[in-house]
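A single protein chain has been omitted; all remaining protein chains appear in their positions.
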Amino acid sequence: MFQAKADVISKKEISPGVFSITLISPEISRNAKPGQFVHVLCGVQNDKFLLRRPFSIHRVVPGRAFEILFQVVGSGTKELSKVKIHDALDVIGPLGTSFTYSPDIKSALLLAGGLGVAPLLFLAEELTENHVMFYAMLGAQTKTKLLRYIDFKRLAKKTFAATEDGSFGHEGTVVALLNRTVHRLRPQVIYAVGPGKMLQKVAETADDFGIDCQVSIEAKMACGVGACLGCTCLTRQGFKLTCKDGPIFNARDIMWGESEVEQLSLDGYKYEAAEITDSD
Amino acid sequence: MFQAKADVISKKEISPGVFSITLISPEISRNAKPGQFVHVLCGVQNDKFLLRRPFSIHRVVPGRAFEILFQVVGSGTKELSKVKIHDALDVIGPLGTSFTYSPDIKSALLLAGGLGVAPLLFLAEELTENHVMFYAMLGAQTKTKLLRYIDFKRLAKKTFAATEDGSFGHEGTVVALLNRTVHRLRPQVIYAVGPGKMLQKVAETADDFGIDCQVSIEAKMACGVGACLGCTCLTRQGFKLTCKDGPIFNARDIMWGESEVEQLSLDGYKYEAAEITDSD
Amino acid sequence: MSVNLSVTLAGIKMKNPVMPASGTFGNGREFSEFFDVGRLGAIVAKTVTLKPREGNMPPRVCETTSGMLNSIGLQNEGLGYFLKHDLPYMRKFKIPIIVNIAGNTLEEYAQICRDLRGVEGVSAIELNISCPNIKAGGIAFGASSKLAEQVTAASRYNTDLPLIVKLTPNVYNISKIARAVVSAGADAVSLINTLVGMSIDIKTFKPQLANYTGGLSGPAIKPVAVRMVWEVAQTVDVPIIGIGGIMTAEDAIEFFLAGATAIAVGTANFVNPKAMVEIIEGIERFLSERGFTDVRQLIGKVRV
Partner (left out) sequence: MSVNLSVTLAGIKMKNPVMPASGTFGNGREFSEFFDVGRLGAIVAKTVTLKPREGNMPPRVCETTSGMLNSIGLQNEGLGYFLKHDLPYMRKFKIPIIVNIAGNTLEEYAQICRDLRGVEGVSAIELNISCPNIKAGGIAFGASSKLAEQVTAASRYNTDLPLIVKLTPNVYNISKIARAVVSAGADAVSLINTLVGMSIDIKTFKPQLANYTGGLSGPAIKPVAVRMVWEVAQTVDVPIIGIGGIMTAEDAIEFFLAGATAIAVGTANFVNPKAMVEIIEGIERFLSERGFTDVRQLIGKVRV
């Protein structure tokens, strides 16, 4: 765990509203493992009072810099999207647990919904380095929201894409794609990152097929370091801290369907007016 | 009273920490009178929650634009100093009362302490236009803090300067200078703008010599338009609203030495440790 | 799709649920230069007392983080002046007029209620009960369920107008106070008034307000206000006017969901004199974007 004033050395809007920022920090990049995250003070001057925001480590330039990939969804990410090259961001990291695999792992499946590619690209690079064969499966609503497809294609044995509107790859959700293909791919382990609802379904499929599954869980965080007990995640072993015992959990341990998962899934906001009846 | 989104067409740091900004607003510039002020939402995006800040109208480009002159003293002025050309500022104005003079006025004295030049330059231009003879007397701590000297010199019959450290013009305060010269200049009216303590002394001198004196009073404001009753000034006629019944008051009406004047005078912050004794 | 914004609050028909919070809008005069005040759902007058009040010494306002403190001290010209000069002016807006009143004693509230009987153009009375009861050792009427009940009953007895009681948040159990005023005849409650706060200038070592302490308002207090509106909505059946830190339509919607039938905007008027108009438009937009047809579909609909 380090607190660094990390210089921004590159910033790109890789898709509308989705940015990648590369930050210099020898300590963080040297120690980072796939699945871990950084806790970022968004904006250069924080006189607005904003709690830090957590972002997965997306990639590292070993020993020198690391990259985050994020979507603008609210005030913090909006501020973050405004930083300029040479600005210094106050960052804490690397934080939390990482994806794990046994030394003799033969095949893996990396499954991302939307921004879920963020930690998985780092994992993909590490697996490649360690000569572990893996598939990648990326899902998005539409083609322009499909992120890092080329990068995964370069690294993975095979990269599948699913778009809900069919504008690229398979038509439908990435979960449907998984369910259609998993019996053929037969990965030893699935690493899944994405909205809570998606993770829950992936976990069910993995369970049905007896495949190990590791997921990255999101929770609102205050401290990010395990001190405030604010980011609890309900597991079969009781409350765990998402920032310290996670964010990477064994999917079997998660008590799915509990409030935080529903609330925080980034696509969970499509609100149905029908549910609310006029009582006046 | 207008609310305008006024484009910044010029911005200069005329002295360290002192900025002038020119804003386009036909309505405000057309209606502005010397002594009136504008109430400015400082910064382009006001998501920080900042109340508006009042600034005197410093000059007008008739029917088109107006200028403000301000010193960075806190969060609002700091934000304001960061605006860029072509930014649009949310401004309300013109507000409050203005300096007055009878049609047959023969001679006036404009007396400014520090930033007090802000409304007085506008007045100087108007007096010049109306062929009213006037003197100007500008005071500051030191030469670099003496503002708009050349401009007054161009317009006034004679312009006096006083610096506390003697680095330019007379050595000492502008009040001392006034007291030494007033019997010779014999103005019909004194227009004085500056810190509360200074205004009080000027008012005493004016009173001693039977000269009319108009002053610009400062008070913390919320609404700026007379609705919140937050900016009261204690006068011989009871509480008056600085934003609506002022900021220009007849010096004789002010109950000097009341809390707000002391508190708000910009140079009143020199704190003497000696006043506080150790009681532990 | 057209959406309905109108609500009925304690019998007052409002074309939309947005009004100013007492004391932050004068009596509409100044703001009428910025927008058509007639577009509001109602207008709420600055607190009127029986006799004129001078108010507190300046400085009376200061800014705090995401909020402000004020200690105006109920400065006003008294009921007589109000009836003669302000009320006739306010009638021109042709929207419901809510007259906010305060007193030092039960009798003063009662007297004002009597004096407002049959006065043209008064749609409702709002009792500001955040002020001290000088006969009860200076404790605020709104800080004790007994005093709150008494002042409501005394007012209720003396008026047939809809009676709104504006609660102070500086209490432990806001529901208890709400229950007390409703049992004494309040037709609606409005909340919250300001939290008591203080700010000290570390350059001068002086309090920022001459009165030392003042009322905290603005976005800083919104979570307290939403909580209290929600708690009171669980407890009493009368409509609620939600107040506290509302700057945008989104803030207003939070209050509707918590249980407010209408909302009042205070401090935001100082930052943006057109805030209320923008809030009305924003509520309309929110409703139609989400497929609602009526603002009342939001009231109390927090999914707990």
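Quick notes
Note that the chains take the letters A, B and C in the order they are written out, and that residue 1 is the start of every chain.
The criterion applied here is as follows: a contact is a pair of C-beta atoms (placed from the backbone, for glycine too) under 8 Å apart; a residue touches a chain by one contact, two chains touch by 3 or more.
Remember, it's a predicted structure, so these values are computed and weren't measured experimentally.
Between the chain not shown and the residues B:F2, B:F19 or B:F49, the one that touches is B:F49. Touch with the chain omitted from the figure is made, among C:I12, C:L127, C:I164 or C:L257, by C:L257. Which of C:P59, C:G73, C:P96 or C:G245 touches the hidden chain is settled by the complete complex: it is C:G245. Only one of A:L127, A:M198, A:M221 or A:I248 touches the chain withheld from this view, namely A:M221. Remark: the residues of chain A touching the chain excluded from display are 1-3, 41, 46, 48-52, 90, 92, 219-234, 238-239, 258-260, 263-264, 268-269, 271, 276. For chain C, the list of residues touching the undisplayed chain reads 64-67, 69, 139-140, 143, 170-173, 195-200, 202, 204-207, 212-213, 216, 219-224, 226-227, 230, 245, 250, 253-254, 257-258, 286, 301-304.
Everything below uses one rule, namely that only the chains that are shown with their structure count from here on.
Distance between chain B and chain C, defined via averaged C-alpha coordinates, is recorded as 36 Å. Computed from the mean C-alpha positions, the centre of chain A lies at a distance of 56 Å from the centre of chain B. Centroids built from CA atoms put chain C at 45 Å from chain A. Residue positions of chain C touching 2 or more other chains, listed in rising order: 66. Residue numbers of chain B whose C-beta contacts span two or more other chains: 48.
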